[in-house]
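All protein chains but one are shown at their positions in the complex.
Up next is chain A:
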């Protein structure tokens, strides 16, 4: 553990991190909350990759999902509703050494933070963004979110949600510079873990939408797809999501999908009957904003002085006899 003695800390490279090392406070999510599974999968990833906790930052917005950083024993930034992405971008821009993860809810990302979501895709900064999509506002006690199914009763739609829900996958796949889009459900932990892992290894902005049950407010919202396993379309590829045989026995609707085919990805994303699970789209050739904007010079005093003198000369007036 950390903080034992400085000598130990200096030997961090040799330390083997256990799951416990990534655990902070005991989660205060409701029993049965899908967020727990996402937390477990993420901690498992960090252990498997042996990522130094101090080199990791979890950034979140506001909502149940956004308590996530408090439960990770890493650096964490529990920020404002909708603003997790621009804060994460600021963290990453001059700190390529940090692993940045962003956890948001559906209201957080698709509603109040929608502008940031679109532009984060376009910036394509090297980080992993997970949207915990439970189709509802939970922390504020059951209001309709952009992904709430039409007809679902909530406190702001007591006679049923009046609008068709937003399809975040279709929206994401329409943004230029999109480089990694995946969809997964929290109740199949192996697939969840594998997709987060693939996202972590992708260079660029990895967007994962995770369908997540809220035991209080939307316990049955995913029943149709849970009761009919064939309504999940598992997408696989040579270096795509790994599907264990046991899972293939339950979820028989498995398809080979080339994740470089954005048209096919959009087709899967638009299908309202069958939910795609796995990597819909991946393109490592898209330049990342952190690379594009990489500093060409260090901001040391001597470099700054040199730049300043150049500017003072540009606007300067010299004494006549100089």
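Keep this in mind: contacts are C-beta pairs under 8 Å (C-beta built on N, C-alpha and C of every residue); 3 or more make two chains touch, one makes a residue touch a chain; residues count from 1.
Basically, contacts and distances are computed from a predicted model.
S.K.: The complex has one chain missing from view, so what does its UniProt entry call it, picking from "Cytochrome c oxidase subunit 3", "Sodium ABC transporter permease", "2-oxoacid:acceptor oxidoreductase subunit alpha" or "Flavodoxin family protein"?
M.R.: Checked against "Cytochrome c oxidase subunit 3", "Sodium ABC transporter permease", "2-oxoacid:acceptor oxidoreductase subunit alpha" or "Flavodoxin family protein": the hidden chain maps to "2-oxoacid:acceptor oxidoreductase subunit alpha".
S.K.: From the list A:34, A:69 or A:240, pick the residue that touches the absent chain.
M.R.: From the options A:34, A:69 or A:240, the contact with the absent chain belongs to A:69.
S.K.: Taking the full complex into account, find the residue in A:31, A:158 or A:295 that is in contact with the omitted chain.
M.R.: Selected residue, touching the omitted chain: A:295.
S.K.: Can you work out which residue in A:79, A:135 or A:236 touches the chain that's missing from view?
M.R.: Of all options in A:79, A:135 or A:236, contact with the hidden chain holds for A:79.
S.K.: For chain A, which residues reach the chain that was dropped from this view?
M.R.: On the chain A side, contact with the omitted chain comes from 2-6, 9-10, 12, 24-25, 52-55, 57, 59, 69-70, 73-80, 83, 85-95, 97-98, 115-116, 118-119, 293, 295-301, 303-312, 315-320, 322.
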